[in-house]
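Sharing a structure here in structure tokens format.
One protein chain is absent from this view; the other protein chains keep their places.
Showing chain A:
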Amino acid sequence: MTTMPAGRRRPLRPARVVLHLFLGTVAVGWLFPILWAALTSLRSYEYTATHGYVSLGGWTLDNYVTAWRTAEFGKHFLNSVYITVPAVLLTLFLASCVAFVIARFSWKFNIALLGLFTAANLLPQQALLIPLFRMFTEIPLPAWMSDSELLYDSYWGLILVNVAFQCGFCVFVLSNYMKALPHELYEAAMVDGASVWRQYWQVTMPLCRPALAALATLEVTWIYNEFFWATVLMRTGDKFPVTSSLNNLRGEFFTDNNLVSAGSVLVAIPTLVIFFLLQKQFVRGLTLGASKG
């Protein structure tokens, strides 16, 4: 680029203008599909059908009401909560346990253990579908846990599979984070006679709050967005979490793009809220995994 590196000299004005123009255009272009969806969702189908979509007018909120009712979003959002909340908590808990042992003690299996977890997070899920699908249809659950009486088509199954796949990433990030904590902390705790569990729970975990917050934000988004497992490991339409219920929405709203857009906006809202409120956590979580934070 033609501008000078920041901080060296006052940059040339015209070059800066070009840079802002370029970035502004790209940014608006990037926001456009989302804004377009929001715009379409606020217009009545009758109006856009007669005037075309490249027009203005026909403002209404009816699409949201109709979409919410037809696609039963209330129920599906609740399903997403049932799956996401336990899955995130369990992922963070189990991952922090492993990460703590990896960071706190060195033995010869540390590297292998870390590799085993991290790699599990990167395998293509579809490649594991066949045995997992069979396994889930063979494992019985008591009726009070799932009306399917199987791990297949139950929230439990989805929670477990999400935890198993997301653990790797969290183990990786948390073990790096924990290794950076000063080791003297443990010396002090040991002298106090603190057990390993207390060292983990009362010394390490409170210090990991920033990393845990970042990971929680990221994992909520990822598990809420998870589409594949819910699509293949669920059968009962009523039990689908919101992201995979999108696929049913396609059939129901087939002829009405305004309804599709209202549905899309509704599904996007939780992640957008997280994004705007916890942007820092979100970004930190993503980059913690790639660099050493």
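By our rule, a contact is a pair of C-beta atoms (placed from the backbone, for glycine too) under 8 Å apart; a residue touches a chain by one contact, two chains touch by 3 or more; residues count from 1.
Here, contacts and distances are computed from a predicted model.
*Asks:* Leaving aside the chains on screen, match the unshown one to its UniProt name from "Peptide/nickel transport system ATP-binding protein", "Sugar ABC transporter permease", "Ligase-associated DNA damage response endonuclease PdeM" or "Cytochrome-c oxidase".
*Replies:* "Sugar ABC transporter permease"
*Asks:* Could you tell me which of A:81, A:141, A:205 or A:286 touches the chain that is not displayed?
*Replies:* A:286
*Asks:* For review purposes, identify every residue of chain A that touches the missing chain, sorted by number.
*Replies:* Against the missing chain, chain A presents residues 1-8, 19-20, 22-24, 26-28, 30-31, 33-34, 36-37, 40, 48, 52-54, 94-95, 97-98, 100-101, 103-107, 111, 113-120, 122-135, 160-161, 163-165, 167-168, 171-172, 176-177, 179-188, 191-192, 195-197, 200, 207, 210, 221, 224-228, 231-232, 243-244, 246-247, 249-250, 257, 260-261, 263-264, 267-268, 271-272, 274-275, 279, 282-283, 286-287, 290-293.
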